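For this view, one protein chain was removed and the others were kept in their places.
Think of it as A and B in the order they're written, each chain with its own count starting at 1.
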Amino acid sequence: MSVVLERVGLRVGEETVIDDVTLAFERGTMNVLLGPTLSGKTTLMRLMAGLDKPTTGRILVDGNDVVGVPVRKRSVAMVYQQFVNYPSLSVYENIASPLRVAGVDRAEIESRVAEASRVLRLDPFLRRLPAELSGGQQQRTAIARALVKRAALVLLDEPLANLDYKLREELREELPRLFAASGAILVYATTEPSEALLLGGRTATLWQGRMTQEGPTPSLYRDPGNIDAARVFSDPPLNELSVSVRDGRATRVDGAALPAHLSPDLPDGAYRLGFRVENANIREDGSGDFVGKVSVTEISGSESFVHVDLGFATWVCLVLGVHDWKPGAMASVSVDPRGVFVFRQDGERVPATLAARYVTDTVGA
Amino acid sequence: MDKPLNNRAWLFVLPVLVFVLFSSLLPVMTVVNYSVQDTMGQNNFFWNGIAWFQNLLDPSTDIGGRFANALVRNLLFSFVVLALELPLGIAVAICIPRHGWKVGASLVAIALPLLIPWNVVGTIWQIFARADIGLLGAALNGLGIPYNDTQDPTSAWATIVVMDVWHWTGMVALLAYAGLKSIPDAFYQAARIDGAGRWSIFRNIELPKMQKVLVIAVLLRFMESFMIYTEPSVVTGGGPGESTSFLSLDLVKIALGQVDLGNAAAMSLVYNLITLTICYAFFTVMTQLDRRKDV
Partner (left out) sequence: MATITLDGVGHAYPTRDPGEAKRYALKPINHVWRNGRAYALLGPSGCGKTTLLNIISGLVIPSDGRLLFDDRDVTSVSTEKRNIAQVFQFPVIYDTMTVRENLLFPLRNRGVDKRTAEARVVEIAGLLDLVPVLDRRARGLTADAKQKISLGRGLVRSDVSAVLFDEPLTVIDPALKWELRSKLKAVHEALDMLMIYVTHDQVEAMTFADEVVVMKDGEVLQIGTPTELFERPDHAFVGFFIGSPGMNFLPATVEGASGHVGETAFALGSGYPSLTDKVQLGFRPDYATVSNDGAGIPVTVLRIEDLGRRRLARVALGPHEVTATVPHGAPIALGEARLEVAAHHLHVYVDDRRVEGEAA
């Protein structure tokens, strides 16, 4: 089966919720919708499920327009951020419910539920009610229900957002494997870039109802096409700097000159530089390009993110391992030009050659 | 996008339309019909324009005077009843335990008066209040307090008001209790940490959090008390004199007692409009207040 969104748009009153999205999904693939809260991920999924109708465009399943076909006639399963289970039914009955509705015979139901509860490790809890389970088990029940249905299109709307991060790590690995065997189209909505990267497959970045970019997940990360796509695919946030270029030299908006290796080789004009946390490092020997004051250090276990207030901007720098830079301390920040993206004023990415200059600079020095 | 057109859908709506037609539209139209016609009996009706309405709204006429007096009585009654039932209901709600078997017991006890049919409530109080053999009436007189609800307007009013409070405070209490139950424990804990006293907790946490249910309580109680009929009709029959003749009682007297259909129809329409208008005003003012606080 294939699902194609063709110039799909949705307006509610005066507001454009989904703006001209074109996307194609193939059988047996993992597809990530990445975007912040309210960027249109859930709406897009509701459109694909048939819960809402687009105001413009077509949704094609195997080439047939399915707009207007009711949900129950489609082969769709959905898992939500909240743990949605029938509170008065046992875990077994919860998992079996879509099969009962479909009128599957008894023996078949039993074997499919057994299979799903085995892979999701719910066997010991089949007789319990959802309220007697932990959050992770409740969500696994919801996932099992989607699994037994053997739907051709499985929509997962931030399914792990309400779970402990350790449980999240675990389930995130299991989920794609579980559904991969079924050959379904998996669509997974998330706000977290790291989750998208872990899931792999293809990613579409969404920003304010628009699809800003689409492609294989890792290459989308490395090669954002515009500033919105880069921002959506950066956590901690993208570090940014507005510059104006004249005769190959870049200056900040306040007039201060930038180091040579941060000057893009571009025609005169105003640009915006953006680079991720891994390309901003703290130089303990003070040899960095900028100096600023630490405002806070976020320690994520294996990495420490130091927020540095430089006066003209606040950047986030990466330090590997656990390092507690105290608020108020002065920090020297260096930027690796190989990771710097250059955007035009309208947000489109322009190919620029900072890295070459960097190499020349270093060699020259 | 075109919706798939399915005319069969209308078939499903049809029973409801028929029901609404018979239950509300037709009776109302009958009343409207009566209100613009006069009759000389023998089912001969003729057009009377807005004369019934003009009479009704002019207090100098006989019917207009009756109407105005009854309206004032109604408004006074609703006001008194609300002023008593709201604070009392809230107070009761606060005293209801939050945990254990006592919750169920208290709720049942409070809900008991609500489960008794209107006319039975009237009958209970009619006997209860009798000055000769009623527990309340006789006891009051025994204590030296002059009381007679069939002779003395003040006694009659007091009886009706107390009866209504007895009958309906439970509902206000239940609504208020639902509002209180929805307040998370953290709020009480935070208030204790902030050093707030009991009154302060009520004033700053409980009352604001109950606001929404209280708006509903006020609306329900206003409508119900403004349209009160059964209980006073059983207890006092509108007397002594006209002292407890509320609009609804008067309406019945005119329509069924005097078979004055034109006046009665005009009166019921105006009565209905007044109720609607006041409820709408209540609702608008309260929701507006709600919104303004956010700024």
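List of remarks:
The working rule: a residue touches a chain if its C-beta (ideal position, glycine included) is under 8 Å from a C-beta of that chain, and two chains touch if they have at least 3 such contacts.
In this text the structure is predicted, and so the values were computed from the model without any measurement.
Screening B:Ala196, B:Val252 or B:Cys279 against the full complex identifies B:Ala196 as the residue touching the chain left out. In the complete complex, the residue from A:Pro36, A:Pro259 or A:Gly347 that touches the missing chain is A:Pro36. When the whole complex is considered, the residue among A:Val12, A:Leu320 or A:Val350 that touches the unshown chain is A:Leu320. Checked against the full complex, the one of A:Gly28, A:Pro124, A:Pro218 or A:Gly269 touching the unshown chain is A:Pro218. The hidden chain makes contact, of the residues A:Asp62, A:Glu108, A:Asp268 or A:Glu298, with A:Glu298.
Mapped onto chain A, the interface with the missing chain covers residues 36-37, 134-135, 164-166, 169, 191, 193-194, 197-198, 200, 218, 221-222, 236-237, 276-278, 295-302, 307, 318, 320-324, 326-328. Mapped onto chain B, the footprint of the missing chain covers residues 184, 186-187, 189-190, 192-197, 200, 204-205, 208-209, 293-295.
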